[in-house]
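First, the structure itself, so that you have it in front of you.
All protein chains of the complex are present and in place, except for one that has been dropped.
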Amino acid sequence: MIDTFGRLLREDIGFGDITSQLAIPEDLSAQAKVIAKEACLIAGLAYLSENVTKLGLKVTVLIKDGENAEKGDIVALIEGNARKVLAMERVFLNILGRMSGIATTTRRILNKINKTNPNVRIAATRKTLLGPLDKMAVIVGGGDPHRWNLSDHILIKDSHIALVGIEEAVKRVKKKSFIRKIEVEVETVEDAFKVMNLGVDIILLDNFKPKEVSQVVKELGDRGLKGKIILEASGGINEENVKEYAECGVDVISMGLLTHSTKSIDFSIETQRKMIPQV
Amino acid sequence: MIDTFGRLLREDIGFGDITSQLAIPEDLSAQAKVIAKEACLIAGLAYLSENVTKLGLKVTVLIKDGENAEKGDIVALIEGNARKVLAMERVFLNILGRMSGIATTTRRILNKINKTNPNVRIAATRKTLLGPLDKMAVIVGGGDPHRWNLSDHILIKDSHIALVGIEEAVKRVKKKSFIRKIEVEVETVEDAFKVMNLGVDIILLDNFKPKEVSQVVKELGDRGLKGKIILEASGGINEENVKEYAECGVDVISMGLLTHSTKSIDFSIETQRKMIPQV
Amino acid sequence: MIDTFGRLLREDIGFGDITSQLAIPEDLSAQAKVIAKEACLIAGLAYLSENVTKLGLKVTVLIKDGENAEKGDIVALIEGNARKVLAMERVFLNILGRMSGIATTTRRILNKINKTNPNVRIAATRKTLLGPLDKMAVIVGGGDPHRWNLSDHILIKDSHIALVGIEEAVKRVKKKSFIRKIEVEVETVEDAFKVMNLGVDIILLDNFKPKEVSQVVKELGDRGLKGKIILEASGGINEENVKEYAECGVDVISMGLLTHSTKSIDFSIETQRKMIPQV
Amino acid sequence: MIDTFGRLLREDIGFGDITSQLAIPEDLSAQAKVIAKEACLIAGLAYLSENVTKLGLKVTVLIKDGENAEKGDIVALIEGNARKVLAMERVFLNILGRMSGIATTTRRILNKINKTNPNVRIAATRKTLLGPLDKMAVIVGGGDPHRWNLSDHILIKDSHIALVGIEEAVKRVKKKSFIRKIEVEVETVEDAFKVMNLGVDIILLDNFKPKEVSQVVKELGDRGLKGKIILEASGGINEENVKEYAECGVDVISMGLLTHSTKSIDFSIETQRKMIPQV
Amino acid sequence: MIDTFGRLLREDIGFGDITSQLAIPEDLSAQAKVIAKEACLIAGLAYLSENVTKLGLKVTVLIKDGENAEKGDIVALIEGNARKVLAMERVFLNILGRMSGIATTTRRILNKINKTNPNVRIAATRKTLLGPLDKMAVIVGGGDPHRWNLSDHILIKDSHIALVGIEEAVKRVKKKSFIRKIEVEVETVEDAFKVMNLGVDIILLDNFKPKEVSQVVKELGDRGLKGKIILEASGGINEENVKEYAECGVDVISMGLLTHSTKSIDFSIETQRKMIPQV
Partner (left out) sequence: MIDTFGRLLREDIGFGDITSQLAIPEDLSAQAKVIAKEACLIAGLAYLSENVTKLGLKVTVLIKDGENAEKGDIVALIEGNARKVLAMERVFLNILGRMSGIATTTRRILNKINKTNPNVRIAATRKTLLGPLDKMAVIVGGGDPHRWNLSDHILIKDSHIALVGIEEAVKRVKKKSFIRKIEVEVETVEDAFKVMNLGVDIILLDNFKPKEVSQVVKELGDRGLKGKIILEASGGINEENVKEYAECGVDVISMGLLTHSTKSIDFSIETQRKMIPQV
């Protein structure tokens, strides 16, 4: 139901792929090999092959979402009408490169902190560019998607607090549906301590230093709330310092960089004539 | 007419911003300061303020597209109904961070090569994530958007050549509209030489070493075609080696990294109550 | 962002309101009184007035969402171009009648059980006809919207259990995001007991008799899980027997009838010429 | 062409059916039995099976639109990928229950008045919730859909009359297309008499008592207009008093309750593993 | 509600009006005069000015829909931001030229037959290119729009008859809603005679010679059905022979050429700087 591929394809084709319409005979069949130009964790091929199939092309996935590809690996084959193959090439690669980039980064970070703290989760934020596809890539990489959008989770942020105050904000959201958790963002250790007693489910420690995070983790234990309140750290956490945060015993580390600044993985497509009956 | 902001906002709001609906009184007014967290070239504020205004919010742009912001600068103010301000915050920042990131990178690269070769253009590719917004950001940064999509330029790529051969492909696209140029991608110096005589307007040198580019530039001059055929270099060009390519005398350098792997610029929004009549 | 009003209006107007185009002069101004034909709890006027205003009509809400209207009360005035007023009349009444019907039913049921158990929630299901508008009406009536759709809550239903078994299903969904709760539907007291130890957040007792619900409530207390696991009763609960369920000490009672079989409230619109300048 | 199913499904699935994605293996096949939980007249299965088939599921309709189902009857089988079956379950049941509810009510009312007056028609109004699907259900039940929307019929209502007067309104709509009939709503016997001479095709008697309707029927006969002008009664007619109206000899009885206050029929879906090759 | 203008504008602007973005300063104001290059009946300005106003431009209509313009007349002024004025110019002229062309042709034909037979209607067909806008233009010209689409009128055509036979087709459509008329297309005088007794409302005489039409008109009178059955002639009727058909005493003449082959009226836009504050 996520029409990102279709939308991008319509946008890219516009009034027609004029080069292929001129250069390529209408009935020619082609086979395209999708090749990884660097080692990565594959993400997006399930989504892409479902969508490409709808165009009347045949897709064979050789390396599945969640599996590793080495540099030079053929990860999928696409066969069918040459003009159709050419028309969807760039959109296919843009999505595959983006999603595999996110998944690869997520997995690499998880590997880094795994031994330190096997239970900590790496979560995405809403700093996305392809929306739900970015979240799906984080999941393939082993990460946590966090909330999809503004209507599926209660998260009181600094802006809410600036407008109505922390106690008032928490009090008000208690009228929420019983299926929701309450999460509150705090910016100081003092506020973290204060919020512990307000009956929330998750505390988001924004821009805390590792030492401060540890302080909050300890206090939570001392109050016997360990396991009852989830602690999430966020803000200024990157691949260099993520391990320090993981060592603090926090439950979740959310990192904007997973989606807003990840390098796309480089894939290429090699196309050749195919003596198959056109699909 | 580019509805990216609206689309992302609808996707993000979904059935409603449930936190703000619970936490924030319906009639509260707010003022939000948009702050640059790092030095950058601003891009996207014209687009965003036009769209945010449609929501009934008042936007004051303090640093315009194409101007530099220093770390800590307030780049814009947004005023109006608090719930509306909160609901569009993230989408606003995602687009502003993305576009300013692309513009900043484009400008930085241009500055790097400017003295070497003031005439060379830095062009984007179709390796975009936000489509036309990415292209607009490249333009703000001083770069060239290259083609928007498959229907507004003739570009014979390796895939076309693999399917029908270079001469045949060029011959076929000659039936194009008189308003179009013909561009052909080549992968060897020999092919570059061959294509010079086929009557094309632009030759795209894909994955050429600087030395090879220089060879082609020289040959073009020797044949008296300088100024008649545009030379574009692409493939494997990055911030480290871009100067070497600029020195070769090529006309255009296109770089996928401008859009597929640029780090978003970090902006934040600080919100406070405003005693203004609600917009 | 919920375009139900716009969608229904476009559908209803089609190629134009041919009667009004013929019968009513183009520049005539009208005032329409929206009148409750029966006592009810008003719901939908905030949503409707926001949308009607966008058409260039002026709306004055006299009785707000969440307030009671008596039979004969004028709940709102709509003024402006007569053709526009006539064109949106039916869609306006359909939504207002539907939402007020749902809110009125929700409130009536809550009043019924309030003294018995002031803490029990009445929740909606996904048996909706106008989707999010139905849910919003339940909220106005004091009820709980439950999940909006399939992507914002984890609820293991009988179908999931039939396919993979209850333990397996729960085990699998534990990989969920940390922001989600887990809810499991059970059909027997035995299964309810079993599920208590699986680490879920909510147990949905489907088609339980009040006596069986009481049994589960008691067991939950005995195991010291009261307040840690939420109990929701559903299936076959109606206005006649809802009090019996409330007496059992269950936390939530969800009732499909709130949205799938509620009678719309009867409103009418009385229109007259208005000597106002046309909006 | 009526995309209600698709729209509701997209709305319900949102970013994905997160429970099934977690709980159900990707390749599992399932068979779902759709079961009537109460006796009813089936409506909607033709529409639903056409749409469900497009999802790649196999539908076998056992009891067709317009046929009666007894409590416990399996009315259809749906087979295919388990996740797909689970994702469309609720939307399927919502539409089937709604349409069968409307059809059942329509048929029941028709049966009630059949012996009294076999020629009278029971018609729907525009008080719909699912628009054209509601109308289709009325047709399956043996009723008359009346106009679909504002652009396919001329109906002068009380609002038009309040604004320009009855003679003026009728005079103006005479400029209508030759393919249209003219219908006028009147609220008093006197107005009904007056309108008979204005050259209209249908007179809608709004909120008339049966005695008053009879008076109009008689007068129409006396004036020799029987069969030339159609008489429609509407307003305040329900299952209790509909027979009285039918006895008056009116041609059409339109009832808002058919669509705005009908109870949905209760259907359930029972799902089990299927050892079929996945569709 | 008819979004043709918006759709065409979005299609024409695409990723932006690149010429104006480059050539025209962002804040320049312009005034555009819309000039008729030939005498015509104006149609479309009401529709266009409503839509252009939504873009933030000011429109002053000087010659209204249904009024005559002479060659050289300024029919409207458009003022506002120069880029916006330039961007919508072509779409504005395309719609205005199309609609005025249809209205002018319709009026000219009506003038031709007016003295012969002041009661005959000239009707459009479904041979349209801009759908409802074409129909609206016919109405402005004094013509009859006939049916808008397949869902608002019963018209048994040759194809239906070829498949099920004329009596069977008529018998089946008798189950139609009481608000609909029945129209049947016949291709021979014999069939016209036969259909007169089947209880239909309109007979469409397809490809009849004037003499044959007269025969049918006479027979209808002889049977006392004049005024009870409407006769419509269609097929092969053009500006040369339309008068002959009008003389036959037929009620309606429908002509595909009104919409499928009408020459657009030539309008031009003259633009100049305006010293007004930008809208």
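Chains: A, B, C, D and E, in written order; residue numbering restarts at 1 for each.
Note that in this section a contact is a pair of C-beta atoms (placed from the backbone, for glycine too) under 8 Å apart; a residue touches a chain by one contact, two chains touch by 3 or more.
Quick caveat, the model's predicted, so the values are computed rather than measured.
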Which one touches the absent chain: E:Asp65, E:Glu79, E:Asp152 or E:Asp191?
E:Asp152
For the full complex, which residue in E:Lys112, E:Lys127 or E:Lys194 touches the chain that was left out?
E:Lys127
Just one of E:Cys40, E:Leu55, E:Ala69 or E:Ala87 touches the chain that is missing; which is it?
E:Ala87
Can you work out which residue in B:Asp152, B:Glu187 or B:Glu212 touches the chain that's missing from view?
B:Asp152
Full-complex contact with the absent chain, from E:Asp17, E:Asp73, E:Asp144 or E:Glu232
E:Asp17
If the missing chain were put back, which residues of chain E would it touch?
8, 11-20, 22-25, 28, 30, 32, 82, 85-87, 89-90, 93-94, 97-98, 101, 126-132, 148-160, 162-164, 168-169, 172-173, 175-176, 180, 260-264, 269-273
For chain A, enumerate the residues touching the unshown chain of the complex.
9-10, 13-16
Against the chain that's been left off, what residues of chain B make contact? List them.
121, 123, 144-148, 151-153, 177-181, 183, 202, 230, 232, 251-252
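Operating definition for what follows: only the chains that are shown with their structure count from here on.
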From the C-alpha centre of chain B to that of chain D, how far is it in Å?
52
Euclidean distance of C-alpha centroids - chain A vs chain C, Å
33
At least two other chains touched by the same residue of chain C: list those residues.
13-16, 132, 148-149, 151-153, 180
